[in-house]
Each structure stands twice: as structure tokens, then as C-alpha cells.
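Have a look at the structure below before the remarks.
A single protein chain has been removed from this complex, and every other one stays in its place.
== chain A ==
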Amino acid sequence: MLQLKKLTKTYKTGDQALKAIDLEVPKGQVLALIGPSGAGKSTMIRCINRLVEPTSGEALLDGVDLVKLGATGLRKTRREMGMIFQEYALVERLTVMENVLSGRLGFVGFWRSFLRRFPQSDVDEAFRLLDRVGLLHMADKRADELSGGQRQRVGICRALIQNPKLLLVDEPTASLDPKTSRQIMRLITELCRERGLAAIINIHDVALAQMFVPRVVGLRFGEIVFDGPPNGLTPGKLTEIYGEEDWEATIEAVDDNGNEIEAAQ
């Protein structure tokens, strides 16, 4: 469904953030993108919805090349890609409901959105999603009154109300405690399964990634150096992705949490 062909990003400084990435994500597949800071994970998902302009290559979403789209085409296609951010990126002075409904902006006209008169179907869907993540009672609270985990749940609702084909998820757990991190990862993977959504999840925490996703892609210096199932991540492979370090502890942590994996499935 999503195909990246020789996708390349060179920043003005000459840094090659992405070096001809080839990647295919089938419908409904959730994959984790791991790699050290600066490996190009964030650049890669931002090149897909063009918050960052790729330098060359193709990114095909259901056959449409995102790289070549004009302003209107890009706006229409962005509706099909929901994004979830590190640090949540909720508009803090808007209410929870406004934040969730902002996911529908691509579908409603300016005056409707300006007057906050969204179609009833959108409002109903917003309530349904908030209920699904357990935040229905917070609908009229301002986003900055919420805790980190709650904010990220609102961020998830905002992405899902777009009714996207693909979720782009950038470090969803980077600012959350370990327990909340797992809950958020579980929620994202569950929702993807319920809706048959494909997702690319950037994540620092290797153990967490292994716990929840069936496919892991390792990025180093803008190149894919690993692509396979989580149990294929051997100490050797992790060294290739991150550099020399004792990896046994990380891998053991996953085995210890075998029950977590079952719970997630």
C-alpha cells in the first residue's frame, strides 16, 4: 500500500538524512522503525506526509506519488495519513474536542471549522473515539489540563478521526513513563488491528518495539540495515544499528515480558 522508492533527503547543510530508502508496507501492517538519534527516522516519516520535502525518489500511497503532488493534491492526500507526534503536539489552548475535531479540518470548509460547527457524523465519531480511549469525560477540558498519557490518547483520536489508511507515529512514548508507554503502544497497535490500519512507528525503545510489532526496520545513517521480525534482532544486529554496547540485557527484557506480548495480542 505504501511504497518508498529510492527516497532521499539531503538537507541544505549537505547532511544526507535519507540515502535512497526502499521500503514497502502492505495494508494493515504495523512496523517499528528503530535506530539511533539522527538516523533519519523522524525525517523519513515526515518525508512521507511532506512536512519535510524529500530531495528525490518516490513515495507511493496506493499508487499515487506523494512527492509529485501539488498543494491541493497534497492537502487531500494528507487526509489519508494520520500522524501521532512525540510530545503530543496538541494545540494546548484548544479543548480536547477541538483537538480531536481538528483531524477533520481537511474534510470541512473554512467557515464550518471557524464557527466550530462540524457535521454531526464527525462529532459523533469524536465522541466514540474519546470513549474508546477512556477520555469521554474530558471532552471539554483544555488540552493543557491533561496528563502526558491522556494527551497522547487525544493525539491518537485526532489521527484516527481522519479515517486514514496509514498512521505515521513519531516517538509516541518518548516523554511517557514505562507503564504509560506500554499502554499507549498497546492502544495504538490494537486500534490499528481493529481498523486494518498500516502504521510506521518511530521508537527509541527497542524492547517496547519488540513487544508490540511484527516487523522491525532498523535505520542507521539514513540507510536500512535491518528489516525483519523482532526476534531477528540479535546482539550482532543491534550493534550494526546502534554501535557497540552490551545488548543481552535488552533482549532478555523482552523474554521476561513474554506475557505482555500475549496480552497485546
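The rule is simple: a contact is a pair of C-beta atoms (placed from the backbone, for glycine too) under 8 Å apart; a residue touches a chain by one contact, two chains touch by 3 or more; residues count from 1.
Everything that follows uses one rule, which is that contacts and distances are computed from a predicted model.
Chemist: Consult the UniProt record of the chain that does not appear here and report its protein name from "Fe-S cluster assembly protein SufD", "Dihydroorotase", "DNA repair protein" or "Phosphonate ABC transporter, permease protein PhnE".
Modeler: Its record in UniProt gives the absent chain the protein name "Phosphonate ABC transporter, permease protein PhnE".
Chemist: For the chain left off this view, which of A:Q162, A:T189 or A:Q210 is in contact with it?
Modeler: A:Q162
Chemist: Of A:K9, A:K41, A:R78 or A:R182, which sits in contact with the chain we cannot see?
Modeler: Per the contact definition at the top, the residue touching the missing chain is A:R78.
Chemist: Of the residues A:L105, A:V123 or A:A174, I need the one that contacts the missing chain.
Modeler: Considering all chains, including the one not shown, the answer is A:L105.
Chemist: For chain A, which residues touch the unseen chain?
Modeler: 49, 51, 75-79, 81-83, 85, 87, 89-94, 98, 102-107, 110, 113-114, 155, 158, 162, 168
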